[in-house]
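Now for chain A:
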Amino acid sequence: MYKIAAENLQALFQKIAADQDLYLPVKVSDQVNFKAWSEDAEVCLDTLKTVKSPKDAFFPQSENLYTCKKEEKNISIEPQALQEKNFVVFGMKACDIQGVKVLDNVFLSDPIDTFYAARRDHGTIVALACHEPEESCFCKVFGIDCADPVADVATWMIEGELYWKPLTEKGEALTKAVAELLNDADEAKVEEEKAAIRAIVEKLPYSNLSLEGWGQEDYMDRFNSPVWEELYKPCLACGTCTFVCPTCQCYDIKDYDTGHGVQRYRCWDSCMYSDFTMMAHGNNRNSQMQRFRQRFMHKLVYYPVNNNGMFSCVGCGRCVEKCPSSLNIVKVIKAFENQGGEK
Partner candidate 1 sequence: MQELINRAKELLADGTVARVLGWKAGDLPYNPEPAYFETEESLKDFVYNGFCGANLSKYMIEASKLEGKTLVCLKPCDTYSFNQLIKEHRVDREKAYIIGVGCKGKLDIERIRKQGIKGIESISGAEITDEAETLTIQTIYGEKTCAYKDAMLERCHVCKGKEHKIYDELIGESKDTKDADRFAEVEKIEAMSPEEKFAFFQSQLSKCIRCNACRNVCPACSCRKCVFDSNKFDSAQKANVDSFEEKMFHIIRAFHVAGRCTDCGECSRVCPQGIPLHLFNRKFIKDIDTFYGEYQAGEDSTSKGPLTNFTFEDVEPSIVAERG
Partner candidate 2 sequence: MRNEHSAAEKIKEISGTNPLKCMKCGKCSATCPSFNEMDIKPHQFVSYVVNEDIEALVNSKSLWKCLSCFACVERCPRDVKPGKIIDAARQLVVREKGGDYLKADEIPQLLDPELPQQLLVSAFRRYRR
């Protein structure tokens, strides 16, 4: 266990950024999101939730897959280079780290997504414990301990000092690289902090949400439930929930005509959008109710069924805060809770 005073963090970031890219919560025009660090960046480590989750670091909202160059009537293909440079994501929260694990199940199982895999290989995650969890948080429901995040390095911000604990080889390597800035520390303060955090988590309104009836194979009753018909109605069909979510992994592949050829890129898609999974024959979900249901059935049923019970929601609460219509996954879970015996 090491520690570093908050006033030395700038030096720490400089040190890290000297030979790799560094992503961390930065405030731009009043909003905090994970961004590449620069000398003049306004770093905000005390922000609990960045607007977007940091999944961009591994699975960017838009990324090029390859470029076709057109010369006369010939077409040549230039593949996109994979991530080669090491990078550090600093300040990820436990829920978001769990989000990356959800993505891992999708992108690192066969067939492996090489773009994602390359980023995972080259990325080091420095986690930050949640000092003051908020009412929209419900990570506890998914067995996540925001007081003790598990990543390459775990850190705690306690009374103006960042406590630093490497947990993996990557973490050790990073620690070594910045060793000159770190001082040794004992764990007592950290344990105190953990206990304090856990005590707050207990008090959070959503912490005792029940997942009973979700994540089960026989889901047709739930699929066919009339509850969806009522639930979806306020939904505006925007993609806010999807794009702020740390686990949503759907993407669309599109071509952009650059005038000299075509860039094939992929970009996040949202199951809330009317052209989601649009195919030549049409769309297999052609009402907003169906698309709405898809989102939650996927997160709470299909995904856990296929991934040993791991839910594809991590309780970060971003959708709770950001939905323009104040809809969210908690309301969905509760709606079925109120349905009583129904699965």
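As a working rule, a contact is a pair of C-beta atoms (placed from the backbone, for glycine too) under 8 Å apart; a residue touches a chain by one contact, two chains touch by 3 or more; residues count from 1.
Criterion applied: all candidates are chains of the complex that A comes from, given by their letters.
Bear in mind the structure is a predicted one, so any value in this text is a computation, not a measurement.
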Discussion item. Looking at 1 or 2, only one should touch chain A in the complex. Which number is that?
Written reply: 1
Worksheet entry | Partner candidate 1, residues of chain A touching it in the complex | 28-31, 33, 48, 51-52, 61-62, 132-136, 200, 203-205, 233-234, 236-240, 242-244, 252, 254, 256-257, 265, 267-270, 273-275, 320-322, 324-328, 330-331, 334
